[in-house]
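All protein chains of the complex are present and in place, except for one that has been dropped.
Let's turn to chain A:
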Amino acid sequence: MALGVRRGQGRNRSSYVFLIPAFLLYSAFVVYPLFTGLTYSFFTWKGTLRDSFAGLDNYAGLLSGAFLDQLLPALGHNALLFAGTMLVQNTLGLAFALALSRVRRGKRALQTMFALPYLVNPLVIGYLWTLLLSPAFGPVNALLKPLGLAMPWLGDPGTALPTVVVITTWQWVGFPMLLFSAALGGIPQEYAEAARTDGAGSWQVLRRITLPLLRPAMATVTILSFIGSMGTFALVYALGGSNGAPAGATDVLGLLFYRTAFASGDVNALGTSSALAVFMFTFIFGSTLLLERVLRRKA
C-alpha cells in the first residue's frame, strides 16, 4: 500500500517534468509579454526608450478629456457590436442549426457552405465588402437603386455600425451554427418523442425542451461572442480605416489602441497605449468572468 502511494507520487512528479516545455513556452510567449505590457504602462516613454517612472499617470491620461472622448464611444461601439452579434448572428446561427437538424440529405454540404466565409481572413472580407458596398461602383447599390434604397452603407454614421454587424454575421454565422448543431445532436430524440406523445406541438417542444437543453451551448456562444466583439479589429479596420470612418461611427477599442500605439506620433505613445492595453485586458477578462458566472449559474 505504502509502496503504491510512493509510486503514485513518483509518477505525479515525473508528470510535472513533462509539463515544463509547455509551461516555458506559455511563460515566454504569454505570461512574460503580458507582464512587460503591465510594467510598460507605469513608465513614461521617449519613443522606444524608457524614461521615468510615471506611476498611474498614463492611466490618468486615459481618463483625460480628449482621450476619454474617444475611449467611451469606442467602448460603446464594442458593446453595440456585441448586442448586434447576439441578436443577429447568434439568432440566425440557432435558426440555421434548427433547420439543418431536420435536413436529411446534404446536411454536411450545407454546414460547410455556411461555415465557409470564416475561413477567409477578415481583412480580405472587409476589403471585398467595401468594394461591394462602394457608393460609386458597388453592385449592391446598383441593385438597390431602382428600388430607391441605394445608400452609402459604410459612409453614413447611422448605417455604418449595423452594416458591420451584418458583415460580421455573414462571416461568422457558421460558428454558432456548428456549436448549436453539435449541442442539438446531443439531445436524445426520446425527449421530443415523449413530449409529442403527450400532445405537445413543435413550438412547445422547441420552447420547453430543445431551448432549455441548449443553454450550456448558448452560454459558450455568448461568451465567445463577447470576447470576439470586444477584441474586434481586422474587419472594422478594413471597412473604415484606423479612425473608424465615417466620423468615428465604427471606432472600437482595437482601433483606438492601434491609433494610440502606432499612428499618433506622440512621444509617449508606448506608455499611453500600454495603459490602454492593460485596461482592455482587465475589462474583457473581468467582464468575461462575470458573464461566465451569471450564465453558468442560470444554466
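Keep in mind that, in the parts below, contacts are C-beta pairs under 8 Å (C-beta built on N, C-alpha and C of every residue); 3 or more make two chains touch, one makes a residue touch a chain; residues count from 1.
Quick note on the criterion: contacts and distances are computed from a predicted model.
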By UniProt, of "SigE family RNA polymerase sigma factor", "Cytochrome c oxidase subunit 2", "Glutamyl-tRNA(Gln) amidotransferase subunit A" or "Extracellular solute-binding protein", the chain left out is "Extracellular solute-binding protein"
Give the residue, chosen from A:37, A:117 or A:155, that touches the chain omitted from the document. A:155
Touching the missing chain, which residues of chain A? 46-49, 61, 65-67, 70, 130, 134-137, 152-157, 240-243, 245-248, 259-260, 262-269, 272
